[in-house]
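Note that one protein chain is taken out, while the other chains of the complex remain in position.
Now for chain A:
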Amino acid sequence: MVTELGHFALILAFLVACVQAVVPMIGASRRLPGWMAVAEPAATAQLLLVAGSFAALTHAFIVSDFSLRLVVLNSHSAKPLLYKISGVWGNHEGSMLLWVLILALFGAMAAWFGGNLPPTLRARVLSVQAMVGVAFYAFILWTSNPFLRLETPPFDGQDLNPLLQDPGLAFHPPFLYLGYVGLSICFSFAVAALIEGRVDAAWGRWVRPWTLLSWVMLTIGIALGSWWAYYELGWGGFWFWDPVENASFMPWLLAAALLHSAIVVEKREALKSWTILLAILAFGFSLIGTFIVRSGVLTSVHAFATDPERGVFILAILVIFTGGALTLYAARAGIMQAKGVFGVVSRESALVANNILLAVACFVVFVGTLWPLVAEMAFDRKLSVGAPFFNMAFTPFMVILGLLLPLGSLLGWKRGKVGRAMRQLAPALALAVAVGALFWTMQTGRSLLGPIGMFLGTWLICGAVIDILSKLGQSRDLRRLARLPRADWGRVVAHAGLGVTMAGIAGLMAWQEEDIRAASLNEPFTVGAYEITLLDVQRIQGPNWFADQGEVSVRKADGQGGEIAHLYPQKRTYPVAKMPTTEAAIDYRFLRDIYVVLGDRQQDGGWTMRVYVKPLANWIWGGAFLMALGGALSLSDRRFRVAAGARKAAPAKGVPAE
């Protein structure tokens, strides 16, 4: 019964979205206030209906209703509650329902918080948002219905892929989708502005919070996914340049570019037409990402669906929306005239450089991801484009970006002076060179990766410190730091976070130590500066798995001091899904992780073991967290709260609390 209500609510949401797509758009072009006003209640109604539908599906998973096909395929009665819930979006149909739920959520938020938008712009934004919604509701209802019943329900389910039964991955898709789908609002704003024929500083200010929000969510989502891969897949890799990872990385890069270029629109009324283009492309890349993941066209670990019907449907959505928006852009871009005048050396031009680097980096990832497909179709060559290509082709642009960033963020608006900025940055540069040189002499190999990473990390972090100190002006009164605008804090925290991540990636890739051996019980062996002993291995039983669990003791190799860590790596088997997983045991520390994996039993009674010492591993995600934190700080800045005033003015409309 609940399931049928959910199904029905989804169909109703589709119909409401149809109305919301058409009526306000006509209203806006004919200036009919009543027609335009349809958008807001429609957006709220859409959200309530989809939320009801999603709740119904979640209910079916929680009570393990095995008359539902989706529940049978992706759940099991013995599964812990958290994974019953995350099972809702751990599959194609459910994840698309989550996608439309978030789409409706953003639409409703735009309706609630858009009180200070010109009425026609607001109506058009909500209408475009609803058009995207219509396409995806249709996709779900016609090709991927999650509410299909089975005639003869089985006794129990087939369980969720064990790799997905993990806290990191339980929350990875929702964050990623919040980011992907959040960009739909920027897209709607761009298209509405093109129809409206007007892009001004106010437009830049309206779009920026949405971009920031999406970018923060994407950052968290990507970091969670990468962290999950690190501890779950069993060899501590954190990024594989897998097509599906690239699918989330491309919108991230473009969103980063967009949130910087929107600053120029807001402050200087320049780069308007480029910013509109970026807003269209950012969401376009979200759709490409959805297409890559959902169609399985570039086969990879995450492709749940390999049904061509779905792929073609999403491709059609992609072509219609991106193509349509780009056509509109081509027709209307001419009307956007830049107003701001600025020198070749200025904050504006630094932001242009930022945009060029991020967009080109995104393009490299895009070409690399699609090249196997192109080569096969056009030149009949079956080839692979993997990590070595991306590392080589992508990294240089990030290095240039890192080099320019501290300088750019210290240049003045309109007309900056490189000499002045460099004088301010001299201590940072000196320290960064010293750190880089120190690591160059300390390391044994000849790889430049480590020293360059350390140089960039120091340069970015110290640059951020100098950036925030420079905001104090002449007074040098540190107490004033707390009263600086949140946007300033957001900027420096995010920029420092990028430095931390770069240092972490370089440190991990350059100085990782590894040991693979058949270890006998109670026979210590040395890995790097540590002495590892396998004490015992036992068979243990979990809720829906059993495992061989090792007991490992870690000490300093020089014999000084006591035990550093006691670790329990597992080799799990999920009998229902018939799948083994490795659960690495990791001793997390600030400067290094010790990563221990247990393998198979050897004939002589020993066990295969892999032990890694991973320097600076945590910095990768710590830096990502700082970037997200910086974005959030920026988002909480006062100047984005003009909308808050509008909310207080109109409490009667039933606006929920923040």
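One rule holds in what follows: a residue touches a chain if its C-beta (ideal position, glycine included) is under 8 Å from a C-beta of that chain, and two chains touch if they have at least 3 such contacts; residues count from 1.
As a working rule, contacts and distances are computed from a predicted model.
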item: Protein that the absent chain corresponds to, by UniProt name, given "ABC transporter permease", "FAD-binding protein", "Cytochrome c-type biogenesis protein" or "Nitrogenase protein alpha chain"; value: "Cytochrome c-type biogenesis protein"
item: Candidate in contact with the missing chain, chosen from A:Leu48, A:Ile62 or A:Ala375; value: A:Ala375
item: From A:Gly168, A:Gly343, A:Gly412 or A:Pro485, residue that would touch the chain that is not displayed; value: A:Gly343
item: Sole residue of A:Leu148, A:Ile335, A:Val367 or A:Leu484 that reaches the chain not shown, by the stated touch rule; value: A:Val367
item: Interface residues of chain A (partner: the chain not displayed); value: 116, 118, 234-235, 237, 240-243, 270, 299-301, 338-344, 348-349, 352-353, 356-357, 359-361, 363-364, 367-368, 371, 375, 378-379, 381-389, 392-394, 397, 516-518, 571, 573, 575, 578, 580-582, 599-600, 608, 610, 642, 645-646, 648-649
